[in-house]
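The complex appears here without one of its protein chains, the remainder shown in place.
Labels run A, B and C following the written order; every chain starts at residue 1.
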């Protein structure tokens, strides 16, 4: 079997010794099934990264909370200084004064400044001057964060639900399909496919880079069927479905492309477990006959039909 | 003919089976002549991408509409709360009150805050505090979008209107010209030319990568004539105009360059159909004699003159 | 001589036929000594590019002028609507009214909104609502432009004033020095040197890529002496100073590096004419002995001393 191994990654960054078996190294959505223990908080923390990558709903909650808390803090400061240093306050109780101060604070931090309530005297004016500048800087930061969030190119490459082992020329091939469902153009699309299998007598895993019929296309305007020909140099050569399942095979896919809309390089990852590979099936032909244009029925990208394998 | 094929792209991301014949795969402006059917809206949608790539006029309409609608919504809320919670309102009817509330809203969302009209009481103040923050966030987003729109490097490489097959050294060559009309410098310019021809007895197409005399230049300050020498390794070897037309040949051009002004890699695409290739013509010499500078008359980049082909 | 030419660029994007002789193709500051004629304005124009690359003083003038003109336009509109629709106007003449309207406009477009003057009535309010939004969008745009200007990595690689032909091992070498004077780190620095010489019997020029002792360094924290060894494969082999001058030789330098501070790839260009090459001189050693640190006296980077050439 050694001679069949074209290239061996010793851990591919995923670790050769993956502890318990039956563990997937890459989740279906491309995230890593790994966890790092005992990293000091200060090394792990990256505020900007967190704010940019957290879900939109969390981001909104964070922004609104920060706004609310800041206004509470400044309202308290104005109250401490004394509401008599704010003109136009209409309040009969400390609570009402706090509420007025809270709204005055919100009008200051957003640089709204209606002026119905306005600071008078050095102390209140100083706090207001600081608050308005903090507000501008804060919203400047929010602008940057918002831009960071929106401008992150999100390559949503869609993978076929199953991979297949189908006849390919006069041998067989491991195949799956990818589609770019969005209107962004992906250019210079590269695919890398690795196979991870368990060593027979240990908990260790070996990683093999699979040679592809074509590892790069100039543009991916429609669909791309990625094919690994199972020739005598392939680690899959001579294997059948039972063997691959027994070895807990996992196919790890990495794709890289240039997203023209965002002028950015984007990456996408996915994996197929041995149980997600259909042997003796092939993908159906889904180009449609339409006048003057090349059409593709994306909703049928997962459809397969039976096909006798070459032996 | 097989031996002449240096490299065959099986679909180049454009599909080998292009349905009806007489279909162009790449439009003259570099967009793809393809359509994807049955993609769920949620997968296809990308709001940021749409806002960044839509025409400027649409973008302005979207922004103005959003501003108008938001003000209508907030004016309605202020009206529900009661206009007595806005100081200085001058209105004799509900409609006039709505109009005043509308303008108060616009002064709040832009953080203008003249103060002639100002909120009083907890409810109105709360809504105004929220609106002013939403306004800031919205305009922060608009800033990001605007920057995204403006900063997108737009490589407007100009292709000669026709390609030619002209004498080249002691053989012939397939040639076309490209010019960078803008003042941005394009560096490390790379060109890829593929030929797509119909298989004789089927609807399928083959793609051949054409070897270029030079596939990369360090800078493209003036003009570049891209040449594919038709030697015995070329798929065009031995072909004449009629054959190429019969095979529905299409030359697919991809260019890649580094735009120095935007510090971005840019791409450009175009194609020549067989009917857009002039056989036995060559491009005229358009460098001009001017003292102390190298000059080029770009308006004459399409001009050709008759030239007997080598046989 | 043909066998000595390792690689010939036929025009390097600079045109083989450079019209009049004695023309430099690349200016000392890296700009191209070329001009493109007869390009339609619409193809040449790129507002964002112009605003980002114009000198800072022009940029400020453009911004201030736009601010002034916009306020004049809006002041005129408010005057047309009637100054009675602005509260608090203090004016005895139309001119004074215009001035008040002008300042009201400036307070509106910046979303300052003191409120001493405020719009009243539908017309004036509508115009103010539009103006404040235009103001926000305009300043959003200015933010983007400003960021575009500031964030452009400006690689200011400094080239030695002269190149030299100096002894190198047991042959000679063409050498020049480059220094990164700024505190930005430049990584993966690549250099390309081409020689352009006139053909003996024509106005055409040939371009030769010169092989470098080392064309890439991992980082350029101090200085880099770039060396082209003049071995028997070099187009300079067997040439002397007179021959190179007669052939109007020009050395064209392109450098490429990754600027760590800006996370951007930057480019730099320069050229040496034959008359800017000192034969039989070598650069002096300018590293200084300082305890615990490696020091370099950048001010002496141009200094050379006599050195007998190998023959």
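One rule holds in what follows: a residue touches a chain if its C-beta (ideal position, glycine included) is under 8 Å from a C-beta of that chain, and two chains touch if they have at least 3 such contacts.
Computed from a predicted structure; not experimentally measured.
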Chains on display which the left-out chain touches in the complete complex: A, B, C
Chain not shown: contacting residue from C:57, C:90 or C:311: C:90
Of B:32, B:48, B:78 or B:114, the residue in touch with the unshown chain: B:114
On chain C, residues whose C-beta touches the chain left out of the figure: 63-64, 67, 71, 90, 99, 103, 106-107, 110-116, 139, 142-143, 146-147, 150-151, 154, 156, 158, 179, 181-185, 187-189, 213-214, 217-224, 258, 260-263, 285, 287-300
For chain A, the residues touching the chain missing from this view: 9-15, 17-20, 23, 25, 32-40, 43-44, 46, 48-49, 52-53, 87, 108, 111-115, 118-120, 122, 125-126, 128-129, 132-133, 135-137, 140-141, 143-145, 147-148, 152-153, 192, 194, 254, 256, 262, 264-267, 269
Residues of chain B in contact with the chain not shown: 111, 113-115, 143
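Heads up, the rule we're going with is that only the chains that are shown with their structure count from here on.
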Inter-centroid spacing, chain C versus chain B (mean Cα positions, whole Å): 26
Chain centre separation (chain A, chain C; CA means) in Å: 36
Two or more partner chains touched - positions in chain B: 111-115, 143, 147, 262
